[in-house]
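Some notes on the structure that comes next.
In this view, the complex is presented without one of its protein chains, the others remaining in place.
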Amino acid sequence: MKHRLFAVLLGVLTSPAAMAAGPHGDGGDAMFGGGPVSTLGGVLVLLSLLFATVGCGLGFVAGYRRDPQLYRLAQSAAYGFSGAMIAANFLMVYALVSHDFSVRYVAEVGSRATPLYFTIVSLWASLNGSILFWGGILGVYTAGITWHLGNSHREYAPWVLHVQLGIAIFFAFLVASIANPFAPVSPVPLDGPGPNPLLQNHWLMAVHPPMLYLGYVGMSVPFSMICASLLAGRLEAGWMAPVRRWMLIPWAFLSVGIVLGGWWSYAVLGWGGAWAWDPVENASFHPWLTGTAFVHSAMVLERRGRLRDWTLLLGMATFLLTLVGTFMTRSGVFNSVHSFTQSDIGPVFLVFIGITLTYSLLLLTFRAHKLDEAALLTDQRLGAKANKGMSLLSRETAILAQNGLFSAFTFTVLIGTLWPLIVEAVEGRRISVGEPYFDKWALPIGLAIVFMMGAGPMLPWGRQDADKVMKRAIGPAVFGLVVVGVFAGFGFTGPISLLTLFVVGFTFWSNANEIFEPARRRMASHKEGAGTALRKVLLRGRRRFGGHVAHYGVLMAVFALALSKGYRIEQDFPVEKGQTVQFQGFDVRFDGAEMRSDKDETGREYRTALVSTFELSKNGSSMGVREPRMNFYKTQREPIYTPDVYSRPWGDLYFSIISVPGDGNSAVLRLIWQPFQVWMWLCAPMIALGTLIALWPERRRQRSAAPSAEVTNAAPGGAK
Amino acid sequence: MSTSSGPKVRWPLLIVGLVVIGGMMALLGGSFGRQVKELSTEMEGKPYRNFTAVDFDGNEVALDAVLASGKPVVLNFWSTWCGPCKLEHDHFQRAAQLNPEVQFYGVLYQDKVPLAKRYLQQKGAAYPTLTDESGAIAITYGVGGVPETFFIDRSGTIIHKENGPMHMGMIAPLLEQLKASTP
Partner (left out) sequence: MTALLLMIVTAFGAGTREYVPVDAETIERAEIPGVPPGPPPPASQVDAIAHDISDKLRCPVCQGLSVADSNASTAVNMANHVRALVAKGYTEEDIREFFITTYGEWIVLDPEPQGLDLLIWLGPGLAAGLGLAWAVGTVAQWRREPDDELPSERGDAPLDRYEQQLLAQLDAEIESDKGGH
């Protein structure tokens, strides 16, 4: 047995090693033979591959044989993989900062002229570095789940490690062979081109990708846990809880990452919009949609024991969609703002996707019946404890409807993104499917979903009388009308936005009810003051309260979207120096444009900028100076147009330069007024807060697998 | 909480799943190497569109009039900031000199006239270049980048549109076609 393992390992190892030696004599692709950083990096990456492979195999055997010793070994291998990958990432950052151009990735994206901040960020600026970063985050999550599981959930844990490390094998393999960022370069160049200027333009580039990666990569954990369940042939309430939590953690990061991406698009790209239904944006949206659906259907699974297959399918689909999304971003098949150059990893990635998809399908198809048997047994022992009887006017229906709508939404966005490919394959035509199409469908489906977000909390589980429901609906409906009235009074009279505002108001009140109603009852029954009652209710029902807070985050985004898009006003102004133009009650005076030099912390200039200065005032009182600019980078002929935004809670005045001919005494300015835009960005901390509340462990319960420190530790950087 | 045991193998799921996976793999796999940027050849085979423009010497040019005089036309959209345009410049100059019965026009695309004039002074101009400040000519011809070249025969049909630089070997046969065409 041990010999066989060894032989397999040898085989696995020699293949990338052979690739490492490289087909070219010049050592261009070789892993060894370069400088110390290259060599060490290569070793770390190979080590991570080794640990992943060994751990994967150990996990399988440990699960199959229920062998605790092998399980402990698998845990060590998991930590080994994590350690090696994380160390490799730190090593690469070191190489970037120390401008070690003998390392291939540094030669590709490093530059002495780039400020330190962006040098660190360039770890994920380009393809090979971003794959390494993917692996690093995978290492963090693998360590996290290994530690969290510890000695508990013994029936599942080895299987979790098996699947998790199986995924790790793939990424370690990618980094070790095709996408190797540590490969040595010779002769060593003196300087590099620097990362893509678009990535150096704004500090958000340091935050948006890591958040997205923490979301994307993290979906591997609930996936592994679901596969573990199918492999082990059991699924109990005690397992569903950690699966749910480990889905929520990356989900929160993904939500934040998506919103940050929107903010970046708005603040950096100069077109005044946050979401363009770009293929890569859509790729990040699919897993969010299925992940959200999962979180809700899991509630029905826990409560009623039903929708098991469906819930597991959603959970697995979330991870599978992140793989598809990563592929879409990197394969070069799609025309997108995020496109990396086409590379060899595309086909390999596609094979991996095919394998994982088939594996998941087979697991679900052939093992799901085992879960049914286990569940039936549990039912028999517990007796029918939950509510008997079902009404159509129940929370179950609302959640199912929500799931149905989310699935439709996912389907719409996915097929819409793939449609140009499909049509080209079938009919040879080239077409575009863009914003007008997606907006057209996102609106009704989105509205229906938001309505469900309000109707669901209002409905009870199981059975309810229709008139009781109607009574509970009065408050929200009235509040919705009030909101409509208020905004209509302020001039927002478009019918679609009024409908949206009604639904927003309805959902707002309904969710608020769910928070305050139990507190009120408690005040009556326990004779407590308002503050105490509220605190107790919130502390005891963290999951529910966190859910409501997250709902409010989504509401903010929908509110901002409806009003900023529906009432957006845009106008182009050719202006001369000293000239003032009027727009939406503001006075904007052009004060000329001049070239400025931007220097990094060592005093070296890394870009020049043509900055146009505008004095903003209203009714004679000055509101500051706005400076939209055109940033010129050495490596790019075309400048990047960076807007400047005057932001207030009730609206943004967006300054974007169209052109500045010649001498800087005239310019063409685009002004855009977008009401309530900032509320969209506030959605991110709200959702993060909601998730944090929902995940915060309860102190009193004897939980087998969640001491309080674990959750915060397992969520690196905290869900903020 | 009643749960009934499902079938041992979820057959519908398996079949649908395999079909979806297969379809997706085929679609994504077959899309490798697909050209991502849109390069239009829509105008090929269509009749030309008239415009009037001014060349660098101030003379007004109407495409209608040129074709009415019986000459086929080659329209070459170019800029000074476009490397491949500079690569093909000599070829077009030579082609124009060798084929006086074909009317060549350059059309300046999103560029500054003084820069273009200086470039032509250095590199030679065997045929006039037209200004297109508003970009209307480029839009009317579906130009999405430079260089793009249109070959219009005597009957006014655009027999070929080339996206990208051309060399003599590509230009010559097309010129033969143009010369052989009838109004």
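By letter and in written order, the chains are A and B; residue numbering begins at 1 in each of them.
Quick note on the criterion: a residue touches a chain if its C-beta (ideal position, glycine included) is under 8 Å from a C-beta of that chain, and two chains touch if they have at least 3 such contacts.
Everything quoted here is computed from the prediction, not taken from an experiment.
Engineer: Please work out which displayed chains the absent chain touches and list them by label.
Structural biologist: Answer for the hidden chain's contacts among shown chains: A, B.
Engineer: Specify the residue from the set A:Gly233, A:Pro460, A:Gly494 or A:Gly566 that touches the hidden chain.
Structural biologist: A:Pro460
Engineer: Using the touch definition up top, pick the residue from B:Glu60, B:Asp90, B:Glu133 or B:Glu176 that touches the left-out chain.
Structural biologist: B:Glu133
Engineer: List the residues of chain A that touch the chain left out of this view.
Structural biologist: Per the touch rule, chain A residues meeting the hidden chain are 236-239, 270-273, 276-279, 302-304, 306-307, 335-337, 339, 377-392, 394, 396-397, 400-401, 403-409, 411-412, 415-416, 419-420, 423, 426-427, 429-437, 440-441, 444-445, 448, 460-461, 464, 517-518, 521, 525, 541, 570-572, 574, 637-638, 641, 656-659, 661, 668, 670, 704.
Engineer: Considering the whole complex, not just the chains shown, which residues of chain B touch the missing one?
Structural biologist: Counting over the whole complex, chain B touches the hidden chain at residues 1-2, 4, 37-38, 40-43, 46, 49-50, 52, 79, 81-84, 87, 109-112, 133-136, 138-142, 144-147, 163-165.
The rule is short, and it goes like this: only the chains that are shown with their structure count from here on.
Engineer: How many angstrom lie between the CA centroids of chain A and chain B, rounded to a whole number?
Structural biologist: Their C-alpha centroids are separated by 40 Å.
Engineer: Under the definition above, what is the set of chain A residues touching chain B in their complex?
Structural biologist: 304-306, 308-309, 324, 327, 331-335, 339, 342, 346-347, 350, 353-354, 357-358, 361-362, 364-366, 368-369, 372-373, 375-376, 379, 382, 384-386, 418, 421-422, 424-425, 430, 637
Engineer: Can you check the complex and tell me which residues of chain B touch chain A?
Structural biologist: Of all residues in chain B, those touching chain A are 1-11, 13-14, 17-18, 21, 24-34, 36-38, 81.
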